[in-house]
Each structure stands twice: as structure tokens, then as C-alpha cells.
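Before any comments, here is the structure.
Shown here: the complex without one of its protein chains, the others still in place.
In order of appearance the chains are A, B and C, and numbering begins at 1 in each one.
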Amino acid sequence: MSEEVKKSSKTAAHSDEKKSEKYYYASQWALMGRKFRRHKLAMGSTFVLLIFYLTAIFGNFIAPQGTEQYDGKFVNCAPTPVHYFHEGKFVGPFVYAMKTERDPVTFMAHHVEDKEKVCRIKFFTEGDPGGEYKWFGLFPSNIHLFEAEEGGKIFLFGTDNMGRDLFSRVILGAQISLFIPVVGMLLTLVLGLFIGSLAGYFGGWVDTVIQRAIEVVRSFPQVPLWMALSAAIPKTMKPAQVFMLMTIILSLVSWPGLARVVRSKFISVKKEDFIMAARISGAPASKLITRHMIPSFLSYIIVDMTMSIPSLIIGETTLSFLGLGLRSPATSWGVLLQETNKLETIMFYNWKLIPMIFVFLSVLAFNFTGDGLRDAADPYK
Amino acid sequence: MTKYIIKKLLIMALTVFLISLAVFFIITLPPGDFMTNYVGRMLAAGERVNQEEIDALRRTYALDQPFIIQFWRWFSKIIFHGDFGYSFSLSMPVTAVIKAYIGPTMALSITTMLFTYIISIPVGIYSAVHQYSFGDYFFTTICFLGQAVPNFLMAILLMFIAFRLTGDTMLGLYSPKYQNAPWSWEKFLDLLKHCIIPVLVIGLNNTCGLIRTMRSQMLDELNKNYVMTGKAKGMKAAAIRYKYCVRAAVNPIASSIGWSLVNIFTGTTITAIVLNLPSMGTVMYNALINQDMYLAGSWLFLMAIATVIGTFISDVLLAWLDPRARKEYLKG
Amino acid sequence: MMKPFRKKELETTYEIAPEHILEVKDLHVRIAVDDYDLHAVRGVNFSLKKGETLGLVGESGCGKSVTSKEILGINPGNCRSEGQILYRTKSGKVLNLLELDRDGTVYRAIRGAEISMIFQEPMTAFSPLYTIGNQLAEIITLHDPKATKASARQRVLEMLRKVGIANPEKRIDQYPHEFSGGMLQRALIAMMLCCDPDLLIADEPTTALDVTIQAQILDLMRSLQKEFGMSILFITHDLGTVANMCDNVAVMYLGEIVEYGTVRQIFHNPQHPYTRGLLRSLPKMDQVRDEKLYIINGVVPLPVGLQANCGFHDRCEECIAGRCDTQEIPEFEAEPGHMVRCIKLEKQEVHHG
Partner (left out) sequence: MNKRVMSLLLMICVIFSVFAGSVYADIEKESPILAEQVAAGTLPALEDRIPTEADVFVETEYSPEETPSYGGTIRTNNGGMWYFGPNAEEPLFRLLDNGTVEPNVAKGYDLSDDGLVYTIHLREGMKWSDGTPFTATDCVYYYNYVLVTDVDNETGKVTKSNAGRYYNWYQTADENGVMRPAQVRYVDDQTFTITLYSPKPTLLQAIAIDNKWMFCPKEWYKDIMVNDASAPHWSGESDLKLIGGEGLPTITEEQALANALAKSELYNFENAAKLGDQLGYRYWQYAGRPTLRPWNIVSPLTDQTLVFVRNPYYWKVDKDGRQLPYIDTFEYVTMDASLYAQEKIAGNLDLVRFDSSEFPIYKSSEAIGNYRVTTDIVPYWSNVSLEFNQSYKDPQYRELFANLDFRHAISIAADRDEINEIIYNGMMTPAQFAASEGMGDYIEGAPEKWIEFNVEEANALLDGIDGISKELNSDGYRTFVGGEHDGQPITIEIETRADAPNDAQLVALLAKYYKAIGLQIVESNNTDNNTRNEKYYAGDIYMAAVNSSQGGFSVMLRPDSVAANRNNCAFVGKYGLEHADALTPEPGSAMEELVNATKTLLSASTLEDMQAAAKRIAQSHFDNTWVIGFLSSNKTFDAVANRVHNYRDGFVSCDELRFLGNTRPYSWFIQD
């Protein structure tokens, strides 16, 4: 070893020693956390998801319009540009008032800015009637984050074919598109854990029956099964019920995967000494399962679940897109994308693709987070 | 060996039976029955129907019988006569419908699968061998992106891009010009051109998944002890990789062919609807919506059977490829 | 990863003592793990005579495996090494192995044919996908371009017979999972001896095996060494087998050789507290029943950010505060050919002097 290398290794020695100690004595969870935090993409993704979910939770406040509000004068309006300078002078964020003109030949409506009329953006304002909502379903309010002054319209993402503000709809849609997968995932988790642990713990005929059941359900092609089940949802059902059913349908198809994993984990964990010990000492089965066995592969399950969310998001979006899931005015990202099933919509009103960006980002974010978690769950690798 | 196969076949038979029961249950879930739609259709066509006629038809189709009897009528016909029943909406036997669509569906699925494997295996190997290189990051990113876009959106976007570039949306399998032309080299090229979008859309998702699996499998294998042995023997690193690692890493992927064909097979469903492909997807969608229960049911049933058989093929393939599994397999 | 020296192949010529076939000089190996730089081997020196068996002893994580793999140049890509590994080839030329291109023809021609290695876990040392015969024949065809399939098979059968595998004609076409651990180790030994190497590195060849099988394997190795006349670098954490197998012993701790000597010297006159600890922790036949087995306190620390001191000081019962933990310990010669890296020897030297 050259002198230089020696020296450098010695100067860094002290701090390294602490590092080493930490590395050595940290608990598994702390190690996971540390490793996860080092995964920049995963951290970034978690941050993005956090923002998405917070936005969704406070959606009614942030969104200028409610689900059923619309403005008939501004159908298919392009996103309104937000300005700061009027005739060279800084006036803060504002929009110009808009005029609608129809082309005399094609009857195409054009929404153009009236450069004369400045409408400032106000914050924390009382919304129009129809925009009422309840904070956490409890406290009624109609305060919205922002709104343009009288006469102005602010559509950050443009409007749809009913003159509904797409920005609001994306945010309110997130309340469904981001929560169906989570609820579905939890349902899958409960089903998968319960059934998988039954099979894995008891073995014997219980295992055989459950395995057959798993095989049968897994033999169903996922997409057509979703389609078939969704087609069975009565058309007149209320959005909330459709939401619940969709969740159930999505998780009905995905539990066997988890159950299988849980089962095999159980079988391998069952043989391990600490479980044997607990068993011999007479711990009841339920306690054994919940206190000892599940925690031993919990990290794995967390990863698996995180990774399963993207397919649920895509599932919900796809079904709604096909018209088999939620329907307007109930809003989800899939419902919003229904309008883009026409090429001409993309040609003429390309802003209607904006919801796609959010589907894309959330799927990506979940994938990266899951990846980070997976790497982190295996801290010694 | 025979005992094992018999056991396996019995289990398969049981699974098939349970599946068909579930399928039948699902297709009879929606309120009403086919007759309601049949009548609706006739009315839409400007015809008059009376209740007696409807009741007579209901009796003919046993729609007035309890679930289990309806099921048995359907299931026994399939098992004993290979008769899948009658498609109400298309006015022809389900077998004929399936015959008409199975060709394009299979062709598309197999093309897609070839594409999937031809792309994913080499790319996965490359990514693993050159872990953390630019290429690895590049492919990994593409894979993540590919998995993040829902199929239907990908289809629409590609369609839009095709339209912008060529002025054609590349819908269907042929250009209008070749639709009914006899087979020729040009028609074949035209077909290939129209296959690009569907194959990309259906395959990309799968390919991305497979690349990621292949990469991690390969990484696993590269860290195995026998690699060290190989090196100690004096083998070239590349030789070890290809003789040992790739062979081992490909095993689980190759044996997933049965599975993945089924996946692709059904993955065509949504894409077919968006891209207007003459595949079972569209037919299934319409059958579901029209409550054409025998058609929808038979299709679901066939898909499930395909999955069971696909799993079986995967088992066999794995046994064939991996001596350890072969032993298990022979032992039963 | 950096490969600083390997590119310039065979530029300089090296000399080693005529009776030596291998000299390791000031070998350092660093392993990059996450954001740590593990200094796994820290200035190791040793040499090996023709026909000699050198035991490399130490707890897990002391760097003995890394050292041995570095000789073959098969450490993973995240390892960097410095120093010299001088090896006399069959043709008599002395090469610094560290300078060779790892995947180059020269090095590959040495591996397996001149220096070969058997591993700790025979069960995973073979690929499960090919027959034993296939994997054994491969090493022959690799190194002998003239070998035909048939001749390679003959040789494999011969070797299998030599390592004591019954019914080799049947066994040759079987897969690794059909072999027991002991048989696999025999097969591995057979494979590694197919090309009549000058140096065999045995990396804990018996650790994963049953005790009875262990003895058989050791016997086999001894008899084969007699037959083939190769040198063996025997790596183990088990001093008991060392006594049976080796001529000389090097005790490693935290990437350094802390004591080196003949089997006799080490076993009868251990100087380093670590060696003594290891010896004391061996179960003895005459041990009193309820007497507890000796255990060295603590565990081997990770070789990260090591300071200039005795690596063993924090576990050493004889540690001299202010010395052992603050200064680098040089090597002392306790008796001729018996090297010890312990500050206590300095006192003796002073005392003697």
C-alpha cells in the first residue's frame, strides 16, 4: 500500500469507525430506513406520492370547482395562461378575461383572451355555489385555494366537453384513482394474509383446498375477469357503491398471488427454530401467526404490496376508460381519459391528455418506491 | 411417472370443472338474461314481439331453469359434444365464432410473444452483465416507463404518432387497399406495418416485466458459486456467462412461456378494442355487453383452460430444462 | 472498478527463491461495499515451496478467502489489490499474477491447469444444469486443445476413480443434485486435479461436510498430494485439521498475518494471543466435563477505517493500553522461521538484546 493511501485511510478513520459501528449494530428496520433514504429515486418518488395524496385529501379545497360544477360558456377551453405583467407592469398573478367566438364556417368555438381586462387571482376565496364541500366530511365550507376575479376564468389544465375545469377534476379524480388501489391493496392484503397463513400454518387438507382455490382463481385471465365482473355492476348504482365494488373486484383477482407467497413463506418460517420454540412453549396459533410469523416476512409483504399498487391503478383506469367502472359525473382518472379515446380529441384538444401524466407519474412513483423498499428490505445485500 | 401424470390430470380436470362453474356464475351475474337483450334488439330493429314468444324462447334456452341446471346443460354439452352453445347476438354457434377469431388472435399473440422474448432475454442479459452502465440505466428506465403507461393510452399515443408521421392511424391489421386483396409480398409488408403498434402495445408491458426478471435472475446467477468454480477452471468470463448463467437464468423465464402466452392472449383484449383488431378481445367485450352469455362464457372458459394448460406446459418445460425439477417431476 | 496494474502484462521479470513456487508480497485488497471501503487484506506476505502445504488459519472475515482468491484472480470486480503475487509457472517463468489481465489467456491458462482451487460448499460449486461428467471434462478440453471428447471422458473416469467415487461409469452422467456433499467434494477435487496443477488452493474444503466425511476428504487430499506432488494452500478456521494437513501455518487476523511458523512452532509455542486463543478454544480430549470451552471475546470487526494499531487489541486479554491501540505493530521473529506480529515480542527482543 502506498503511503498516501495509508494516510488518507487514517485521517478518515475516526468518522469511519463510528460508521462501522452503526452499520454493525443497527436494527433491521433502521438499516432499511437508512438504505431506503439513500435510494434517491425512491425518496423522490415517495415525496411525489406524498404530495399527490395530500393534494387528493385536501382536493375539495385546492380544486376551484366541485365535481358537478361546469361553465357552459367555456366548453373545450384550452388551459388559461397565468400572467404576471400587464402592459409591462407587474400586477401579480392574473388572467385575462376571455371571449368566446365561433368560427362561422366550422362552428368551432375559440376562447380568446381579452387583453384589455385584467382579472387578478385571489386566494382563499369563497367559491361559486355548487362548490360546497365538507372538510373531512364534517365541516361544511366553500373556501377554495384560488379563483380569478369576477369576469375571469382560470382553467389551469383547460376544460372538458362540458366546460368542467380539468384541474379540479384531476384533483378530485385522484381521490378515487389513488384510493381505490390502496383500499384494494389493503383488501388484498387481508385476504391474502388470512388465506395464505391458514394454508401455510395448518397445512393438510386446509392447505390442499386453499391451494386448489388459488389455482382456480389464478387460472382466470385477469383482464377479462375484471371486465366480466365489472359488466355485472348494475348501471344505476351510486358512485360510492361502484367504488366499493370496483375495489372488491380489483382485489378479488389479486389475492391469490399474495396468498401463495404468504403460504410458502409460512412453510419455510414454520421450520425455523424460534417458531418451533414458541410452538413448544405452547403459544396459541393466532398469536404465533400474528406475533412471530408474519413479522418475520413483513418487509417482504410491504414491498410486494407497494409493487402491486401500480397494476391496480392501471386496472381502475382501464376499466373506467372502457366504461365498465365509474361513470361521469363521478370522477376518476380513467373517467377523465374516456374523452381521449378519440384521436381527434388529441388533435384538437390535446390538454385532455393531462390526466395521463398523473396516472403515469403515480405508477412510476409507486414502482420506484417499491424498488427502493425492495432494495432496502435486503439490507445486507 | 404415470401415477404422477394421472394425479396431475385429475387435478387439472377438477380445476377445469371449478373454473367452469365460476365462469358460468360470473356470466349469469348481470341482471336480466340474454332474452331481455334479444328482445331489445328485435325492438330496436323495428320488430314486434309478444310475451308468449319470449317465454317460448326462454324455455328453449332453459333460461327459466335454476342456475345449476342451466350450468349442467352448458357444461355437459361442452364436455360430451364439444358444443359451446349458441351465440345469441351473432346467430351462430359459438364454435364458429371462435373459429373465425382464433386465427388472428393466435397469430397476433404468438408474434407478440416472439417479440417479447427476442427483445427481453438479450436486453436482460446485457443489463445484468453491464450492471449500472449507461445501457443498463437506459433499458431500466425504458422498462419502468413502459410499465407505467396503461395499454390503452399507449395504443392511442402510438396511433396518434403514426397518424402524425404517416397520415394513417394504422388501425386494424391491413390497409383498406389490402383488406381483401389476395396474398402478396406487399400485403405481407402491410400486415407487418400494421402489427407494429399492437405488438408494441401488447408486448411492451410484458417485455418490460421480463427484462426486469431476466436482469435480476441473471444477477443472481452471476453471483452464484459455480461462477467462481468456472473461473477457477480457467474458463472465459463470457463462456461461463453463456454456458452456465444464461442457461440457468433463462430457465424460469422460458418455462413461463405457457403463462405468458396466456397473458398476452388476454392482454390483447383491451388493445384490440382500442385498435380495432379482429381478435377475440372485441368479440368478448361485445358479448359481455350484450349479455351473450354462451359466447362470453365460452371465451372466459377457454382462456381459463388455456391458463391451466399453459401452467402445465410451464411445468413440463421447467422439468425439461432443469434436471432438479425433472427429478421432482418424475418422483411425483 | 480500477484495475491499475493488470494492463501491462509481463513487462518486468521477477525473481523468487528457487525452491518457492509462490511468493505473496505485501498484498493489499480493498473491497468496495456500498459506501464503505473494506480493507480486507492488509499487507500479507508468505511463500510456498513445491510440495509444501501451508495452512492459512483465522476466523471468518479475516481475509483468508480473499487472499486465496486473489491468487487466482477471481475476486469480484469490486476488489482492488496492490502488492505482488509472484508465481513460477510450469515452464519455469516467474509471473506477477497481479499484473496479468484477469480474463486474459495467460491467466486463464494458469487457472485450473497450474493453480486450481476447491471450495467450501461443493453443493453450489457445480452448476445444477449439467452432468458431473460434462463439467469435469470441460476443464480438460479447456486446457488441452488436443483432448477429444472420448479422451476427456476417459480422463474424467480415471480421476473419479482416483478420488474414490464408486461406479464412476454411472456417476459420470449424473447431475450434481444426485450426489451427496462428500461425493461432490470428491468430484470437485477430481475436477481440479484433472490437469495436474502445481498449486491447489483448498478454501475450507471440509467445512460444509459431516465430520466423518471431513476425515475422508482430508485423507484423500493427502494421498493425492503425495501422488501428484503439488503444493497446497489450505485455508481453514479449524486448527485441528491444520495439524493434520499442513507443514506450515499462517494465522490471519483482520487482513494481516499475525503469526507464521511450522505446525510444530504454532502448536507448541504459540506466541500471538490470538493464536493462543484459537488453540485454547479447541475442544480437547482430556477436557474436564463441566469446564466451559474458551471463547475469544467479541467478533472480528469490519475492516473499515482501521487505525494504526494492533487489530486484535480490543479483544486481547493482554492488551497494553497506550501501545497496542496506538501504534502499528511490526513483525518479530520469535524463533527462526516463526514470525509474530505482537508488541510483546518487542519486549522479549529488548530483553534478549
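Quick note on the criterion: a residue touches a chain if its C-beta (ideal position, glycine included) is under 8 Å from a C-beta of that chain, and two chains touch if they have at least 3 such contacts.
Quantities reported herein were computed from a predicted structural model and do not represent experimental measurements.
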| item | value |
| --- | --- |
| Among shown chains, those touching the left-out chain | A, B |
| Per the touch definition above, residue among B:Met12, B:Leu29 or B:Met92 touching the missing chain | B:Met92 |
| Touch criterion as defined above, residue of A:Phe90, A:Phe107, A:Phe139 or A:Trp205 at the omitted chain | A:Phe107 |
| Contact footprint on subunit B, counting only the chain that is left out | 32, 36-41, 43-52, 60, 86, 90-93, 96-97, 100-101, 159, 163, 167-169, 171-172, 175-176, 179-180, 273, 276, 278, 282, 289-290 |
| Hidden partner interface residues of subunit A, rising order | 68, 70, 72-73, 75, 102-103, 105-109, 161-163, 231, 235-236, 323, 327-329, 341-344, 347-348 |
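Note that only the chains that are shown with their structure count from here on.
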| item | value |
| --- | --- |
| Complex contacts: residues of subunit B adjacent to subunit A | 11, 14-15, 18-19, 22, 26-27, 29-31, 144-145, 147-153, 156, 159-160, 163, 169, 262-263, 265-267, 269-270, 273-274, 284-285, 288-289, 296, 299-300, 303-304, 306-308, 311 |
| For the subunit B and subunit C complex, residues of the former touching the latter | 224-226, 228-237, 243-244, 247-248, 251, 321-324, 327 |
| Contact set on subunit C toward subunit B in their complex | 69, 72, 74, 103, 108-113, 116-117, 119, 121, 124-130, 138-139, 142-143, 175, 177-178, 188, 191-192 |
